[in-house]
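Every protein chain except one is present and positioned as in the full complex.
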Amino acid sequence: MPEEFEPKIVAFFCNWCTYLAADLAGTSRIRYAPNAEVVRVMCSGRIDVQFILKAFAKGADGVLIGGCHPGDCHYQEGNYKALRRYRLVQRLLRQMGIEEERLRLEWISAAEGDRVRVVINEMVETLKRLGPLRKAEGERAADLVEVA
Amino acid sequence: MPTTTRRITIDPVTRLEGHGKIEILLNEDGAVDRAYFQVPELRGFEKFAQGRPATSMPQITSRICGVCPTAHHMASTKALDDLYRVAPPPAARKIREMVYSAFLVEDHTLHFYFLGGPDFVVGPKAPKAERNILGVIAKVGVETGRKVIEIRRKLRDAISLAAGKAVHPVFGVPGGVSKPLTQEDAAQFRQAAAEALEFAKFTLGVFEKLVLGNREYVDLIRSDLFTHRTYYMGMVDEQNRVNFYDGALRVAAPDGHEWARFDPREYATYVAEHAEPWSYMKFCHLKAVGWGGFQEGAESGVYCVAPLARLNAADGMATPAAQEAYLQFFGALGGKPVHHTLANHWARVIELLYAAERLKELADDPEITDPNVRVLPEEAPREGIGVVEAPRGTLIHHYQSDARGLITKANLIVATQNNAARISMGVEKAARGLVSAAHADEGLLNMVEMAFRAYDPCLGCATHSLPGSMPLLVVVRDRDGTVLSSLRRDGDGGIHRS
Amino acid sequence: MKPKVAFYWCASCGGCEEAVLDLAEAVLDVAAAVDIVFWPVALDFKEADVAGMDDGAIAISFVNGAVRTSHQLEMARLLRRKSKLVVAFGACAQLGGIPGLANLTTASGVLDEVYRDMAVPLREIREDGATLTLPELFDAVFALDRAIPVDYYVPGCPPSPKVVADAFQALLRDPPPEPGTVLAPNQAMCDECPRRDRRPEDVKLARFYGVEERAIDPADCILAQGFPCLGPATRAGCGARCIKGNMPCTGCFGPTSAVRDYGAKALCSIASIVSGNEVEEIDGTLDGIADPVGTFYRYSLPASFLGGQAGNLPHGRQ
Partner (left out) sequence: MPDREVRIGVYTCHCGTNIAATVDVRAVAEFAAALPHVVLSREYKYMCSEPGQDLIRQDIRDHNLNRIVVASCSPHLHEHTFRTALKVGGLNPYYFHMVNIREQVSWVHTDRAQATKKAKYLVRAAVRRVGLHEPLERGRVAIHPDVLVVGGGIAGIHAALTLANAGKHVFLVEKEPTIGGHMARFDKTFPTLDCAACILTPKMSAVRAHPNITLWTYAEVTKVDGYVGNYKATVLRHPRYVDEDLCSGCLQCLEACVYKQAKVPDDFNLGLSKRRPIYIPFPQAVPQVPVVDPETCIQFKSGKCKTTCIEACGERHAINLQAESKVEQIEVGTVILATGFQTFDAARTPYYGYGRYPNVYTALEVERLVNASGPTGGEVVMRDGRKPQTVGIVHCVGSRDENTHRWCSRVCCMYSLKLAHLIKEHTGAEIFNFYIDIRTPGKGFEEFYQKLLNEHVHFIRGRVAEVTDWVFDASEEGKLVIRVEDTLAGFVRRIPVDMVVLATGLEPRADAAEVRRLFNISCGGEGFFLERHPKLAPVNTFTDGIFLAGCCQGPKDIPDTVAQAGAAAAEAMALIDAGYVETEPNTAHVDEAVCCGCKTCNSMCPYHAISLVEEIRKSRVNEALCKGCGTCVAACPSGAIRQNLFEDEEIFEEIEGILSNA
């Protein structure tokens, strides 16, 4: 039995809420799993579905989107755009055989430092249960592209 | 240079993707023991159709073949009518058949002048460098050459007006077509139809002059080498006349009498498929008769489709000029049914004439511009079957869907599958008659090739290849597989010995 | 001396060859401008002739069709060796094309489906003392540039005659276009859509329709009518053929140069104009897109980030 599978999570956090919550978790010295690495965006509305699929293609086992609670968007409604894209991309991933638990959208306000801990720890547990997501792009391309 | 079987089978150059491939095995005496016609490709449209909306099938399945996309588009669209239990209004039905007729004219033209034709127009033993469209043009004259190109362009432009695109049309929807035909569009169709009819008559003339006028060719057509006594299937209208767009399927027995006449929806009770481990192609045969191997005669379920089969299965043509040519055809070849494979070329030109006449009838029909071209479905989709006569023969699309209209099962029987068994037999017979350890030369190869090119076998439908100059490998081996000689004709028609 | 040009097809339907023939009279001009050394569909030259050429002897090879079998890969590599430039011609070569939808399943999945209760063909079988073989089906369909380096792309299923003609012009020009260029306009199709001015400022969709549910108005913006028209996400050059046929754009020309994953971007954009802020309302609307992969990746699954069979679940689960 090799060492335990450590899932990789790419987390896209809104600058005004979830990213601040993650900072708050830090200043509050709240401990959580080190499996998630954060990409800061100004608003969850900036998160292009391309980013999500790219992350999965490059080996992420899970992708986490953190935005402001409904009605609280720093830019009024970017988080609703994020929600709509999330609901549709989930359907796409299902068709491609990717479990919906691998993509998670959470509303986490600047005040909810502990929520960051709860969500990331939960997600790590879930992903350990699901196991690694097979890399699609990398492996397949390697089959064919000639090494020049 | 002797090589081992193994090395030949891995030789990439002989494995032309999507091309038919022939392997001939000899017995101790150096005579042909067995010959195989292999189809080494498969795309699995049936599989990835699953989960797609049925309404996307007309556009998705047209990608099975870019040469006869309109045939797949039409069969698929008719399958949607059936799936949603909705009948298109008269104008929509007429627009569909008009577009389909225009397509048949340009497609049969393509085969006669670009692909199959050269063998006759230029000649089976003519130098390979001339056996192509340029050779044809040289023979029939540059003006005719330009005319061929021009008429195809005009027909395809007209098709685009109604269908959006000539390659991969988009206008087929359940219960009709995506838009009505404008007066201007109709005018352009009438113009093209008139020219097409003239051109069709001209082409029949060319055939009579260059082929029927040539004793050698006629003997070749009638020679036993290219003759098989099998069943024939084709679509017919109420009066049992040839129809490409709609009607009943009719099967003629080897002796010519009507063996069956049925609603295409019941195809599954009449037609069965058989798989051979050495080909990706499935071999169709008549269920009731059964699969008796690659055999001729009433006891073998082997049948075929395509122009000759359609004429054999029908009692006549629905348009005057074509009907006249029809009678002349059977008169000249000794009555129904005609079993000579190479007669397909003649039958094709007769169909070309019919399609042009039908095209004109429909283009002249005032109802063609009626704005009512759509009936919206009301019933939940479940199962649908759509059948048309593709240029290369009967084409069947069969879908099952869930309540949302997503495909749960698709079965596609393409024209060439119907012919697969007879093509294999034709190849083996020709090979037996022509090939021996002693000699296997270029003319021989082209003649073996003619045995299946006559069907205009659209392996684009069964594989990915374009029809026409079929690549062909003849490997002459002794019993233990050692190669005595090997001649290869590539997709380009060139020959080389290894 | 005229530049040597080759045409070849891999896993394609032949529509791209037709697209060249659809240059009609112009075919002869092209033929006059170049020296066609290989074009199986029309002319009598052999692969052996290609193999016999010096490396780089061919100026441009136009390859259409995707790569699905071992033999197609060999041919692609041969032409790459012999050619200075390789042009991926048509949607299949550029993006994988419609046969690329097979990437939602595997080769064995395809075989099982097609040969339900019959003997599945073997790659190799001994018959009467000889070994007959069939080429290997890869588990997935690949866009041409996943198999060999590609210099230029001509988009479309099939490419429109205009795009084909312009592409020939561009390639014969000096200096040639930037390597990697897609030889078609770099705006989205709306740019040439006859209905572009009919699109309202603020399109908000509360419901998506299928063609079986509603007739498409022949004058208004098709997307605004609730049909997922991908014109805004799709490269122009087709002349809005499908729109003129009164049907939605399905994206055969692929993305502009500013987008990496066509389907992801198209999906992202369409989702952005769905109305509603409540999950229930949003989901209700999205139910109208029953087949996201088939809708957004109809021509580009093999060229997408995930390629199709990305996950561990049984594929194509609805």
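Each chain gets a letter, A, B and C, in the order it is written, and its residues are counted from 1.
By definition in this document, a residue touches a chain if its C-beta (ideal position, glycine included) is under 8 Å from a C-beta of that chain, and two chains touch if they have at least 3 such contacts.
Small disclaimer: the values here were computed from a predicted structure and weren't measured.
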Across the complex, visible chains touched by the hidden chain are A, C
Among C:V27, C:M53 or C:I273, which residue is in contact with the omitted chain in the full complex?
-> C:I273
Interface residues of chain A (partner: the chain not displayed) = 8, 10, 16-17, 19-20, 22-23, 25-27, 29-32, 34, 37-43, 45-51, 54-55, 58-60, 71-72, 74-78, 81, 85, 109-112, 117, 135
Against the hidden chain, chain C presents residues 186-191, 196, 199, 201-204, 230-233, 236, 255-260, 265-266, 268-270, 272-273
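Simple rule for what comes next: only the chains that are shown with their structure count from here on.
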Connecting every touching chain pair, does the picture come out as line, ring, star, complete or other?
-> line
Of all other chains, the one whose Cα centre sits farthest from chain C = A
Taking the mean of all protein CA atoms as the centre, name the chain whose own CA mean is closest to it.
-> C
How many angstrom lie between the CA centroids of chain B and chain C, rounded to a whole number?
-> 26
Euclidean distance of C-alpha centroids - chain A vs chain B, Å | 53
Expected list for chain C, residues touching two or more other chains, is 104, 291, 293, 316, 318
Per-residue multi-chain contacts in chain A, two or more chains = 95
Okay, in this complex, where on chain B does chain C touch?
-> 5-6, 9-10, 12-13, 15-18, 23, 25, 33-34, 36, 38, 40-48, 50-56, 59-60, 63-67, 69, 80, 84, 114, 128-129, 131-133, 146, 149-150, 152-153, 156, 160, 163-171, 173-175, 178-179, 273-280, 282, 374, 376-377, 381, 404-406, 460, 464-466, 468-469, 477, 479-481, 490-494, 496
Mind listing the chain C positions that touch chain B in their complex?
-> 9-19, 21-22, 24-25, 27, 38-49, 51, 65, 68-72, 74-75, 97-99, 101-102, 104-105, 109-111, 113-115, 118-122, 124-125, 127-135, 137, 157-158, 210-216, 218, 241-242, 244-247, 250, 290-291, 293-294, 298, 316, 318
Chain A touches which residues of chain C in the complex?
-> 67, 73, 77, 80, 104, 138, 140, 142, 146-149, 259-261, 263-265, 267-268, 270-272, 274, 276-277, 279, 282-283, 286, 289, 291-293, 296, 304-318
